[in-house]
Each structure stands twice: as structure tokens, then as C-alpha cells.
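One protein chain is absent from this view; the other protein chains keep their places.
Labels run A, B, C, D, E, F and G following the written order; every chain starts at residue 1.
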């Protein structure tokens, strides 16, 4: 323990067991990891009590199984994003309580009730999509938000081409503590929702579209330039990131 | 007259006044400009009876005055787009009946009543803008549409950040034969309007915005990827082009 | 039926069977989709009498079959775009009268005569392509236009590298009510046609090309910057969107 | 009042003073602006009690003075962003209590104490910058946040090239309810702060830099791709937008 | 033969076998392809005596076989570019004298001696590449140039990273009538060669490279910005186009 | 003279006046500039007899005057491109026979007859523009081509929006040895001309346009993707480069 | 002085004048900038003994004067980059020994001999440019390198369009410990030099060029894709950064 170590050193200086010069050298060389100053000892996820997250894309099922079995030994909750069923098939062999959310492509290793009650913020997140093709990204956001302790309302397929669909669900959306808007193509839904609700809006552009959509860049630029205020944007298809930010907002309250 | 010329030539061949070889050579070498096939003799503006258009940007006031005074001799109506007041000051010296539309930056030389009644389509165009900053582009569209014989409704500053403003004017917009939507920033208004009206929608992205707006590219991409069907797009800030297309649509009916 | 429902409610109020307060609550809470206010009750396609459209790309054959069989119960016409033969094989099992347009990649469920005569606008659309490789996009436009009630002329492979081919077909093109120009590579055909015809021109850039074509962006930018007036542009490879806009134009007349 | 109006109508139906058909027509045609359904009657700023905001860029001093004097009649607080001193010189003539924040380029018309105590959320926002050149954008954020009722800590010039500067201020930053990170060049500060604090982080890329910075795009892309979770991004140089989102987050709590 | 046809018609007019009116109608209606007016009767390839070219990419082997067997009936030479061996396997069934150039991916149907002696310009083209990976594009250029009647020197793998390799071959390159430089990565070879030879240089960027090469855009931009004068650029990987332009230059001489 | 020098050295070796070791050292260390191997001794312009060219943009009038007065001492012809009148005012003080081409922005110091008769290739270059705004770039090309000894035909304002204008001038264009096509906006003219003439076509995109024109990139991409063969492209607004390449082509013949 | 402070504290602990607890609190709370732990106490420039650098662009002359006069009090050497003469005029008033390098746009406040002899690495840097327009960036590099204690050879205007110029200077370049290549346009010089020398090459793209040069992006991409190995790239026009990296390399040796 660093606290103890420094105090011990100072006591040794006091007692004359360590010279001023030697103490100075020790203080100067002391590695950061050993200092234990709260501000830098651990990364955000661990500090907040959120589960450890494994980004599965680009890893083999074997690697994922290996990493998760290591993490599970430390006793915390774990989630894996961008996981294929093959990845899960490997994980389930090693961690029988693991669950798989197919559309969200998330593997979760959680307490029995499916989410960590301790995490429960009793706050709500509305996840809203423009189209049905945006649902996989939305599910990544929704399942993540649930795992991180939020209550989630899913309002799917209410894009602006038929804006009455959005209005029909507006009462639910307006009650959310945070609204996540998931939209591809031109991403206009983020601006429309941003103009209608009082809660923070997190916009997730998706890569749904073709041609000049440029893999989601059209929606991304649209959302960054939203004429509605109070809209923050995350990376294309980053449902996880949106839910994480929503959870940080809800957690702080 | 080409028709006459060719028949005359053939008669000369028939009468033996022109040899087959000479006739062949004449037919082969006959320049296109002299052939008089309707399809290629003149450009679109002249065929449709629309005024001759001068794109003033990048021309000096002197050049504009010179070109317009030439055109006015031919007796037709003339309009100049992207014209500064200095351009107009030069034109008015030479063509006293010229008028200047300041916000639209258009110089018009028209029949006495301010627009050519012969052109009047008795059709309407709604010009809708997201914000007040889009108005110069919208005015270029509106004034052009009026000059080309349409009735124009201006519905300005009804962007999606406060969508009730749009709904308050929806009755007017829904009655239009063509709707022109002018919007910068994220350009979401085009999709929303496209989902609400039955008429053709022409979307004009504007360069209003900053940062990742990229001089209007964000709005342009947004409009091209509109989730609403029935939306055609023109170049950034091209109010004239939108009105021209609207007029072609209304004229044909 | 909403109309009936509201009238019934009003009659109940009249008859004293429903109190004013209860009627008010019902009117206020009634979901938008059920209210039947013309301006927002349904999306554009339904209002116009056009068939319901399913964008099949990214959906499994099973999902498409499921959605279409739902829609067919409502009795309307249906079309599916970007549909593979496998998608059709699934649909035909459930909806025997479904037809498949292979090149256009369209599934249609229509009245017996192959298109809905009620929709027939007796207007014509010319679909013009620069090359043979543009034909799939052109066919998506042509078949869509036919399904939406237009008469269609196909003028394929008349690109500007051999401009005589275009002139040979100009008489047909000039008779069209709307002209759709489908071109990849540098997309110059849109400008040339725009300068030659009086009808509205809808330009469809295609992703045909390679290298600095950038997946169709070269043609898209070319068309947006067309020196010919009266040209509206849709997204890359969006044959359906072009035909839809053409149909809206023709329908309104 | 809409509520009253509908009830009155229903009573008239009940009493037989209005026929069912006439009532139906009135309900159907009733413009949205008159319906008074809470969800769409007013835009976000007004609902939240935040001041009305005027985006001054691209408007003349005269126009700004005119708009603000109109708004001030309605009695609410007003703020103008991207305002030059010349704009303020015009406004101060008409509204003597207006104040000008030079670096932030903000004009504020507020209650006597300089900010609206009613708005006060007693929550804090840390505004952190990488360099001194980012300060104007940071000040736009900081002043906006203060006007919208937050307590603000300014931590400027703590970029990652000398990361000890950041650590020296970490205690302050870690106490904030929301952290706004303002950075140009490569924008790395957002990721580093995101990894160190538990509060939501709003990243504002600035256009500070040159060459391949591309007017702030390098920092924007960097922030969107942040390896730290819980980071939302707004448009380049959009200090106002960041502060607005921070205020929405703090307000809801 | 068109020439014959028109003369025959004129003779019939002369002889009175065809009336002037009928002849006029025939001339007027005669499709452009049949008119034989030099300026527009046929596209460039046919006018110049170059073989007809089929761009095989995106066509099925069956389609290619079909098109080529049609063209071969007209008696001219034919070449197909971007052809896979499967394409050739189909063509060879129908046209036994067809040849396949594997690396160049070209199918040629030519006179017995492998190229059309009539086309022979007795001019030379040097095809120079930076690396070995550029060879397929270079072979497309080299084989095309040979088919179009040029003598071709191949100087491969002489990129600027080992510039002595280039100097060792400079004598050959300097003797060429046209030099085609094929290079990917940074495309610097075009500038270096452009500074060393007196002949026209045609630069072909290739898509060889990775990362910020952007599929050949880096080389393309490099070549367009060449500090050496006298360099013309064609599209990425367009070996055929470079050889065609080289042949046009050599042909004219 | 290097030839002489090496022979002299070898003779000295032969005569025993220089040892083998010393001769080896001299050969090995001899700087390239002194070796006189034709292939690398001088840059292209000097080899070809073309005038020395000064790129004036970014240089002060004083610097330009200084450089040109140096060059004029060597007795050759000189031209300065991208020169303002102020630049010329400085040059004319020092070199009285200097001439200024205002639209082309070229300063020329040539033999009395205005161009170097020795350079005269008696070949022609057609410089064709789409619009009037392209004329400055076209004049840079035309004046350069004249200075480099070509006969030049100027065919301006024949863009494809009114394609009959092009056909009216086709006879002249078809007679050129090289055709330079100068076009902004969508640059379609290059493809159309490329399909109509037999000569090499050099395409010069111009920065004329706005919005999605992207400073000439739209025209550049269009020309690189031309569906017509035999088209080479130079940098945006690079009239000089096009004329230089045309001259290299004409010179070699 | 921090070293002194910590030692003093430790002595006080030793002497019993400060309790262990108080000393611990002081050590823990001591801001990082005061702790003097080598790894993070100060940014790189200070650690290496290099002068403090002020980036003057975007700062007023007054601000620059103010910052520099503060820094000069600490006794170290100072340099200001991107400084205009007006900036210097302000600085010279306050710091008489300041010097201005006009082309390099650098203000230096150094020891009497013009550079800090203590810094002298007795290593050499060759600064090579493609053209004369690249010289300001090159001078920024050269002057910086001299200030940071390197011997500098300037080899300017040896671009690849006349590659003999480069070879003539190759002996000098090959002797350098680090070579900085400064080039705009297509930036090919970096690859050529990279293939010829054994020393590390630092490539600096410049914004010299026009059109598709895209403000230096063409040269930047070219250099990043260099076919020569051993080339590192810095930002466009970043002469200072290149020289700084060169100095770090030379310093370490």
C-alpha cells in the first residue's frame, strides 16, 4: 500500500534510518502504479462499478473465451460487444451462466437476475430508431443500457418519412431521462427528437444506407450539424458508446 | 431553311443539275448548325419561352451591362442571378426598366407587370426554409419562380428544431404543386416535408452552418439520403436551379 | 376505419352515451396513426395510392416473406426493391400472385394485369442510360415507374462517347413527360439530355466505374454541378427513388 | 385555449348545436398550432426555461438589434452567440442592460444579478482546454453554461503534450457534474480526460491547427473515435452547443 | 455500307425511281448510325480504325460471348478488357481465333499476325512501372498499345526508391514516341520520368498500396500535381485508357 | 565539355600522365552535373528549346523582375505564368521588350515577332471552353501554346447545355492536331468532345462553379472518369500544363 | 526550486519540525508541476534543454510580447514560430537581444553567439527543398535546427523535374546525420532522396500548389506512401516540427 509506504519512508527519515538524499531518490523514482493516488490508479469502468467490457470484433472465439474466463475469476460482471454466435458458443463452454443477446451481438456474464441490481439507477433510457434496419445498433444500445442498470423503452421504426409514428410514441419518449436516437440514411430523426424532448439526446448514426451515405458519414454529419440544441453524437454504429454515456449521465444523478 | 435546302438539293439531283457525287458531298459536309433539326438548334431556355439567364458572379458590372444590353435588343425577357447592387447600378443606366431584387440578388428585365403574363402557369410553388439564414437562397428560388410564371408562397423559418412551426403552415404547403425546401445545417427539413406532402419536393442544401457542415456538404448528403421518397436535390445554394426545375414541372402540366 | 370511429364517437357524445370529458380524453390520447387527420395520418405512399414499398436489402428472405404476407392482408399492392431471387422464392410460397423482375430486383404483388390500372397516369417516363452496365439501376427505375402507373420508354446505352446514338433516339426522349437519366462514370449524359429536352430531368448517378469514380461520387458531383438547368438528382444507384419522384410529378398533373 | 375549444365543440355536439359532420370537419382541419398538445406546441428552449438564443453570425448589427428588442418585449432572458462588438454596440443602444462577453462573443440580456437565479442548478461544469488558442470556444461554453445556471470551473491550457498540467488540476475536474473538453489539433485531451473522470464528457473539437488539421476535422474524428467511453461530441467550435447539452444534463437531475 | 446506300438513294432520285419527298423523308429519318456524316456517324474507335472494345467487367461470360460474336460478324477487330479467363473460355468456344493475354486480362480477336498490320504506326510506346505489383495494369497498357499498332518497350520495376534502375534503362525510354508511366503508392516515378524525357508522358496511377493510399488516390493526386511539365493523367488502373491515348497521339503523327 | 574531359583523362592515363588510381577517383567523384550524360544534364524545358518558365504566383514583383532579368542575360526566351499586372509593371522596367497577356496572366519575353519562329511546329491546337468563365484558364493555355510555337484556334462558350453551339464549331475542332478542353462545373464537355474528335484530347478542369463543385474537384473527377477514350487530364486550372503537353505532342511529330 | 523544496521538507521531517502526517499531506497534495518527478514534471522541451517555444500564429503582438517577457525572466532561451514582423517589433521593445529571422518567421532570444553553444550537437541536418516556394518552410526548419544546436546545410530548389540538380548536391546531402526534405506539389522528392541516402529522412509536405493539391494534402499523401523506406512525415508546412524531430534524433546520439 502506497499510503503506508510513503508514511513508513517519512518515519524512517524522521528516525534517521533513511537519509534525506536517499528518501528524495525513492520519492522521485517511485513508479506511478505504486503511488496509489486515486486520480490515476484505475480506468473508468472499474471505478464506476460498470462491468468490464470486451470488444470481440477482430478476436477469435478462442481468444474471447480465454479473456472472459480470466475476467470472470476476478468476480466482476463482464460483457462482450460485437460478438458472433460462434464467439458465444466458445464462451458458454467455459462460463455456463453466460447469456447471448443475438440482435445486440452482446455476451453478458451477470448476476442471476440478468442484470446487476446494485447497478440499478431506476432511471430510464428511450432508445428510438428511424427504421427497422437500425435495430441491431439500437439493441446494442438497449441491452447495454439494461446491463448498466437503466430501465429501457424501445421505440423502433418511427423515422421522419412518416412522422405521425413518432408523435404516437412521443409521450413515452418525453418521459425518458436520456434519449438515444439511432438513425442511418440522413439521420434527421435526431434533430426532430432533439426539438421535442427536454432530456439529453445522444445521437447514434448508423451505416444503414447506400451510395452517398458513405458508410454512415451522411448521418454522422447530419447529427453533428443538428439545428436542435442539446444533442451529443457518438461514432457510427456505436450503440454501446451511446448507452455507456447515457448510463454515466443517469448514474451521476 | 434546311428543309427547303435539302429538298432543293434533291430536286437538283433529280433534274440532273447536281451530280450524285456533289450532292453526296454536300449532305456529308453540311454543318449541324445549318441542318435545322429541331432537337438541337437551340438551348432549353429559349425553347421553353423562359427568359435568358445571365450568371453574374465572376463578371464585372461592365460585362454584365454589356451582355444584358445585347440580349435586350433581341426583345426577350432577361434575368441575372448572383448580381450585386453594383451590377444593377450599371445595368439600370442602360436598361431603365430593369428591376433589382436585393435579397435574391436577381436583376430582372421583364414586361411591365413585373412578370411575363404569357409565362403564367397559374401553378403554385411553396418555398420553405429551415432558418432565417437560408432566406437569401430561398428568395433566389422564390423570385425566379415568380419570374418564370409561378405563384409563390414563402414559408420561412420552420425548421425541425421547433417542428410545430412547420405544422402550423402545413395546410399552405400541402396545396402547392411543387415544394422547394431550402435548408442548411443538417438539412433534415427536406425529409420531414417529403414525408408530409404529396407534391414533388425539390431540396436545396445551403452553405449555412460551420465546422463539419463543410460548406453545405452535410445538408447535401442528408438530402440525397432522405428517407422520404419523391425528393430531388440540386446543388448547394442553387435556389435558381430549384425554381427552374419547379417551373419545368409546372409548365409541363 | 378512423373516419367511422370519430363519427361514431361524436354520435355517442350527441346521444349522451359518452360524456364530453371522456370524448375529449379519447380524442387527445388517440394515437396519431388512428386519428386520420389527413396531414399526418399515414405516410406518403399510402396517401398517394402508391403501393407499399419494402426495402429488402439487409433483410432475410424469411423476414421479407413475413412482412409482405402481413401487408397483403391489408389488400393493397406491394412492391419489394433490392430483392434477390432467394427473397422471391420465399415470397412466392406465401403469395402466389407475386412476380419477380430479375434485372430490376423487384418483387411486385399487384392486380392481375400486372399493374394497377387505377394508378395509370397515362403519362410517360423515358429511362435513358449511358451504358449497358447502368441497366440494372435503370430497370429498377423503369419497373417502378410502370408499377406506379406510368408508361415507360427504355433508351439504353446512348452515352456521350458516341453521341449520335443519343440523337438517334432524341425524338422519343423529347416526348416524355419526365426523363430519368441513369449514368455512371462521369455522368455527363445528364447535362447533355438536360440541354436537349423540355421535360423535368431526374438524374441517377450509378456506381459503375472504378478508381477515382469513388463508388459513384464522380457521377453524383457531376450531376449536381450540371451546367444544364432543370435537373434534379437522387442518390447513387437509386433507380426506385427517381421513378418515385417521376411518378409524383406525373400524378399531380 | 385548445383544451377549452375542443370541450366546447364537444358540448355543442352534445347539445345538438353542432352536427356530427361539422364537428368532424373541424377536428380534422384544426391546425396543429391550435391544438395545444403539449408535445409539439413549443420548442425546447422555451419549454426548459432557458433564454431565447440568437445566432448572430451572418446577421447585420441592425437585424440583431431588431430581433433582440422584439424578444425583450416578451420579458424573457436572451442571449446572442457569435456576436461581434459592433453587434453589441447596436444592441446596447436599444437594451441598456445588455452585457457583452468579449472573448466568448456572447451578448446577454439577463436579470440584474447577471444570470437568472431561477435557472440555477447548483451543478458544476468544468470547461477544460488543451491550449490557449482554444479559449474563445471554451469561453463560449463557459459563459453559456453560467447563463444557463451552472457553476463553471475553467481549466485552460492543460493539453497532453505536458500531461502533468492536467494531473495538477484533476481534483477540480473530477468534482464536476459534467466535463466539457475543448481541444483542437489532434484532440487527444478528450480521450485522456474521458479515461480519468466519472462524469459525462462532452467533447468540442476546435478549428485550431493547420495543414492536415482540415479546419478541425482531425480533432473531430479523433473525438468520435475516442477509446474512452462516455464521451459525446458536438460540432467543431460549438462551445454553445456543448454548454447547452451540459445544462440539459444538469437540469434534469 | 452507308456511303453506298446514300449514293444509291441519290441515284434513284436522279433516275426518278424515288421521289424527292420520299428521299427527303429517308434522309431525315435515317438513324444517325446509318447516316455516315463524318462528324457523328460513329464513335471514335470506329473512325480511327481501332478495334471495337468491350469492357468485360460486370458482364457475364455469356453476355461477353454474345456481344463479341455479334461484333465479329461485322468483320472488324475486337478486344475485350478486364476479362477473366472464364470470360475467355466462353469466347473461345464461339470465336476460335480469339487470344487471351492473362496478365493484361485482355481478349483479342485480330488478324492472323496477332495485330492489325494496317494499324501499325511504326511508333514506339515505352511502358514503365515503379514496381512489380503495377505490372497487370502495365500489361493492359502494353498489350492494348500493341493491338493498336504500336511497338512497345516494357521497362518494369524501376521505381524511385532505387533510382539507378531507372537510369540504367533511360536510353530506351528516351527513344520512345510516348511514355506511359504506371505507378502506385506515391506515384513519384511520373514526375521523375517527366523531367527526363522529351516525349509526352501519360501517367497511370495504380491502386497498389494500402492505408492512406486510399485505393490509388494518393498516386493520382501526386501525378496531377507533378512538378514536371508535359504529363497527362488517366484514371486509376486505367492501363487501357493510357494506351489508347498514346495510340491516338502516335496515330496522328 | 564533358565528352572532351573524359577523353582527355583517358589520354592522360594512356600517356601515363595520370595514374590509374587518380583517374578512378576522378571518375568516381565526378559530380553528375559535370558528367554531361545527355540523359540527365538538363531539365526538359531547356532540352526542348522551349522558353524558360517562371511560376509567378507567390513571388513578389521585385523577385520576378530579378529572376527574369537574370534569365534574359542567358539570351533565351522567357515566359512568366500567373503574373499580375503589378508583376508586369516591374518586369517592363527592366526588360522593355516584355509583353503582357492580361487575361492569360502571362508575361512573355520573346523574339520580335511575338513568338519564336524557330519553335513553330505548324501544328494546331484547338482550345475549347464550356463557358465564358473558363476563358482565363483557356487563355493561359492558348497563349502558352502560341508561345511554344503552335497555331491556336479558340472555340469558347460551347458547353453541353446548348450542344448545338459545339456542333457548329465541330469542323474547326476536328482539324486540330491536339484539342484542349477547358471546363468547370461538371466538365461534361471533355467527354463529348472526346467522343467526336480523332485527335488527342487534353482536359483541363477549372475551379468555376460553387457548392459541391469543391473548387474544381467535380470537374476533375468527371474528366478522369470520362467514358470517351483518348482523354488525358491535367490539374485544376492548369492551362499552362495542358498547352505544354500539347506542344510536346506536336513537337515530337 | 522543487528539488530544494522536497529536500527541505524531508529535512524538516528529520528534524521533527514537520510531522510525518503533515509531510505526507504536503507530498500527496503537491501539484504535479511542483513535484519535480522527472517523468512528468515538465514538458519535453524543458527536459531536453531546448528553448521554450511560442506558437505566435493567432496571438496578437501584445500577447506575444507579454508571454516572451515572462519567459525571459526565467532565464532560458526562447523561440517564437510563425511570427510576423509586427510581432517582432513588439518583442524587440521589451527584449532588446531578440533577433528576427524574416523568411523563417522566427523570433529568437538566445545567448550572445546566436545559438546556445551548450546545445551544440556537432551533428548536421541537411534541409532540402523541391522548389523556391518551399523555402519559407525550409527556413523555419533550418533556423530551428540551428537554434537547437545542429549544423545545417541548405540545399534548395533541387526538385525531381530536373533531377540532375539533386545529384549535383548529393555528396553534401549524403553526409548529413538527418535529412529534412521539404516539398509541395506532388512531394516526389522525399521518395527520391529516401532512396539515395542512409540517414533518417523527415519529410515535410508544403501547401505549395493549387487545384487538386488540396492545400498540401497531395504532397502529404505522397510522402506517407513513399516507396522508399526510412521516411517519417510531419504535418503540412511544419518546418519547426521536422527540425525538432531531427534535433531529438541528433541529441540522443
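Note that in this section a residue touches a chain if its C-beta (ideal position, glycine included) is under 8 Å from a C-beta of that chain, and two chains touch if they have at least 3 such contacts.
Everything numeric here is computed off the predicted structure, so don't read it as measured data.
Novice: For the chain that is not shown, enumerate the shown chains it touches in the whole assembly.
Specialist: Contacts of the unshown chain, counting the full complex: A, D, E, F, G.
Novice: Which one touches the absent chain: D:136, D:162 or D:200?
Specialist: Among D:136, D:162 or D:200, only D:162 touches the chain that is not shown.
Novice: Among E:7, E:99, E:151 or E:165, choose the residue that contacts the chain missing from this document, as touch is defined above.
Specialist: E:165
Novice: Which candidate, G:61, G:80 or G:195, sits in contact with the chain we can't see?
Specialist: Touches the omitted chain: G:195.
Novice: Since one chain has been left out of the picture, which residues of chain A touch it in the full complex?
Specialist: Touching the missing chain: residues 31-33, 40-44, 55, 57-59, 205, 207, 215-217, 220, 235-238.
Novice: Which positions on chain F touch the chain that was left off?
Specialist: Its contact residues with the unshown chain are 3, 6-7, 10-11, 13-14, 16, 20-21, 23-24, 27-28, 37.
Novice: Tell me where the left-out chain touches chain D, residue by residue.
Specialist: Where chain D meets the chain not shown: residues 130-131, 159-163, 185-188, 191-192, 194-196, 209, 211-214, 217-219, 221-229.
Definition applied: only the chains that are shown with their structure count from here on.
Novice: For chain B versus chain E, which are copies of one sequence, does the interface use mostly the same residue numbers on each side, meaning over half shared, or is it different?
Specialist: Both copies touch with mostly the same residues.
Novice: When the centre of a chain is set as the mean of its C-alpha atoms, what distance in Å lies between chain C and chain D?
Specialist: So the centroids are 40 Å from each other.
Novice: State, to the nearest whole Å, the distance from the C-alpha centre of chain B to the C-alpha centre of chain G.
Specialist: A distance of 55 Å separates the two centres.
Novice: Could you pull out the residues of chain B that touch at least 2 other chains?
Specialist: 32, 40, 43-44, 161-163, 167, 170-171, 194-196, 211-213, 217, 220, 224-225, 228-229, 235
Novice: With touch defined as at the top, which chains are paired up in contact here?
Specialist: Touching chain pairs, listed by label, come out as A-B, A-C, A-D, A-G, B-C, B-D, B-E, B-F, C-D, C-E, C-F, D-G, E-F, E-G, F-G.
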